[in-house]
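Input: a single structure, listed below in structure tokens.
Every protein chain except one is present and positioned as in the full complex.
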Amino acid sequence: MEDEVVEKATSLIKIPVTLEIPIGPQHPAIHEPVLLKVYADGEEIVGVEIGTGYNHRGVEKLLENNTFYKDKFIASRICGICNTVHENCFTRAVEYVAGMEPSPRAKYLRVLVMELERIHSHMIINAIMAEIIGFDTLFMYIMRDRELVMKAKEIVSGGRVLAEFHMFGGVRRDIDDIKRDRLIEILKKVEPRLKYYRKLFENDPTISKRLTEIGVLKAKDATSHGMLGPILRGSGIRSDVRAEDKYDAYGEIPFNVIVRGEGDSLARMLVRWDEALESLEMCKYILEHLPSGSAVVDERKLPRTFPPGESFARVEAPRGELTYYIQHTGGNKPYRVKVRTPSFNNIINSGFSYLGHSIADVPVILVSYDPCISCMERAIVVDLKKGVEKRVTLREIAMGVAAP
Amino acid sequence: MSRLIKYSPWLVHFNTGACNGCDIEVLAAITPLYDPERYGVKLSPSIRHGDILIVTGVVTKKAAERLKRLYEQMPDIKYVVAVGACAYDGGVFKGSYSISGGANKVVPVNAYVPGCPPRPEEILRALLLLLKREKVEETEQH
Partner (left out) sequence: MKPNRPRFHIDANNLREVIALLKQRLGEESFYISNIIGVDRMAEGIIEVNYFIHVVPLANTIVIRVTVPRDKPQVPSLIDMIPGVYSGECETYDLLGVEFIGNKYLRRGFFVPIDVASKNVFPLRKDAKV
């Protein structure tokens, strides 16, 4: 960080966000788990340093030391909120290496589970955004309606949060007609709520005043800094892994790629609500057009070792593009597995976008990039002139209480 | 178990490197569907007001120091609940040398909630059992 920036700044706000990024075999014992060091001159931000203090748990080395089958379970525990997409990406990467192809019914069921997860993840981040700007009631309402989606996910896969649903060559459980009817009932209840929240985010003056024109990202900046997912689509670039790679059953299910041109925080949140509505339509389509046949894989007949090969699988996680790269030289343990979660690009490369805004906007912009929530700890505001430290919550920063 | 906090325990939640699965179930446990406020349970604004410390996540070596410090900052009459398989002994991450292997290696734990992740109802039930507000079923002695 340049020294003249530090001199001009009057206060330094350290925002620790612990992300579950599985990079490297080591645990980083960096002195403080500080992520965003925001140098502020009065109210205006003059410099941002992304300090890297993630809690990694040595996942990549762990993946190299275990067999492929155990790795699938470890991979889904990299992130609890988007665990099905991690599983799906790893499973497909191994299927490309081994040359396996799942049955059509299995592909449709995989998409069903992933879309249900997308709905619940977008609801969470919007609830957090409402809470950060002080709209507590909306947070509680969204969380209450989210329970319906969790129930639906439990009916399909057997787990509310961790849906260990995928297996190489297919899935592990199937749904029958009773479950299908129950799912359609639940989706019918969720739909008017999603539409109501979408309308609320667009029309409510509290929300739109805090979110409009904040954190504007031009298309050029978004691509040259490697931002992904709803951030790209909120700035006008039409790029969605589901429409490009057409993996699993996405080639057959009709859906729209949501793009908005404004590039500010409101556009990003509205992209997420629109995507949640699209996912709902896709779930309804899947439940009505499920192909017949068997979906469950007989795990006793799966091979013990896999042929050598190299593959690169991408998946559209709720936060962006998630990629798994596997290089295998033979045997039952992979040679190299590299996981790149979307928050790795979105959060580390995003330091440029806070400059010029005021302190109260920093949590709004950070939450609109969708870092992993519920790991938001307290922030520390350091008044550089007086040398005084004060602990505040992110919510207090957003409501403007924290400025010294 | 102290009568002082039996009817209004305030929770402090600390994530020591979890995958967030247990965290969102703890977050879900404070929402209206499970309604913990009828038991007087709520999330405390700061560590100095907390009565029960909820630990999630595989305790990484760096987070272990902070966990110990946090435990020492809590005022006395305090309990620790370790939520999830990772806080019990490392969960799926057992074998990675960047973890200490469970919350009980760092702080004394009063209750464990098994599961990966446990359901919100289980978490609430563990709290109530700890506060002795729920009857434990007597098992048959043969």
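Observations on the structure shown:
A and B label the chains in the order they appear, each numbered from 1.
Everything that follows uses one rule, which is that a contact is a pair of C-beta atoms (placed from the backbone, for glycine too) under 8 Å apart; a residue touches a chain by one contact, two chains touch by 3 or more.
These figures come from a predicted structure and were not determined experimentally.
Considering the whole complex, the residue from A:42, A:104, A:291 or A:309 that touches the absent chain is A:309.
Of the candidate positions A:141, A:344 or A:369, contact with the hidden chain is made by A:344.
What chain A contributes to its contact with the hidden chain is residues 23-30, 52, 54, 56, 60-61, 96-97, 219-220, 223-228, 232, 237-239, 243-245, 309-314, 321, 323, 325, 327, 336, 338, 340, 344-345, 348-349, 352.
In this section, only the chains that are shown with their structure count from here on.
Averaging Cα coordinates per chain places chain A and chain B 25 Å apart.
Residues 18, 20, 25-30, 33, 55-59, 61-62, 65, 73-74, 77-81, 83, 124, 140, 143-144, 147, 150, 160-162, 372-375, 377 of chain A are the ones that touch chain B when the two sit in their complex.
Considering their complex, residues 15-28, 31-33, 57-58, 60-63, 91-93, 95-99, 116-117, 119 of chain B touch chain A.
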